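Some notes on the structure that comes next.
The complex is shown incomplete by one protein chain, all other protein chains being positioned as in the whole.
Take a look at chain A:
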Amino acid sequence: MRAPLLALAAPALVLTQPAAATVYLTTEQAQAALFPGQALAPLPVTLTSAQADAIESQSGVDVRNKAVQAWRAADGGTFIVDEVLGKHEYITIALAISKVGAVQGLEILEYKESYGHEVRGDDWRAQFTGKTAASPVKLDKDITNISGATLSSKHVTDGVRRLLATWNVALKP
């Protein structure tokens, strides 16, 4: 096959917004997707130090925030919103756990990347001014198609393990 693929642009350097975030779902949308047709009641929990220790020992993952954002569904299921932090990424996840403690669903609510550019200041940014102007696309909006080597999902899977331990220690119905 010989596909007439494309006209490659001369690569131009562009910058994403320093604090650009992709929002996939709001908390309410995730609740409706993971517990369709069910009323969810807020179940605010603040972990004690002993609970945090138990969660860390059960999951092998550090507990950074003792305030747990949880809701209880009519069927006894639990809905938790939580943040996980990687080296450069900040991800908000929503986890649905069944009455007996099985993962029912996981959705990513928001994804944010940071490489410390925001602290470099205007001088650093100024050197690229003009390079983006010639490009044929608007770059002030969210960049949606980024090709780049794999960003690991390890922090998300660690977060799920920590939340299952949190359910076990502090949220079991």
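Remarks
Just so it is clear, a residue touches a chain if its C-beta (ideal position, glycine included) is under 8 Å from a C-beta of that chain, and two chains touch if they have at least 3 such contacts; residues count from 1.
Simple rule for what comes next: contacts and distances are computed from a predicted model.
The unshown chain of the complex is recorded in UniProt as "FAD:protein FMN transferase", chosen from "Cytochrome C oxidase, cbb3-type, subunit III", "Acyl carrier protein", "4-hydroxybenzoyl-CoA reductase subunit gamma" or "FAD:protein FMN transferase".
Note that of A:21, A:43 or A:106, the residue touching the chain absent from this view is A:106.
Listed residues A:98, A:114 or A:168: the one in touch with the omitted chain is A:114. Considering the full assembly, A:151 is the residue among A:21, A:45 or A:151 that touches the omitted chain. Residues of chain A that touch the chain left out of view are 1-3, 5-9, 11-16, 22, 24-25, 33, 88, 91, 106-108, 111, 113-117, 120, 124, 127, 135-137, 139, 143-154, 156-157.
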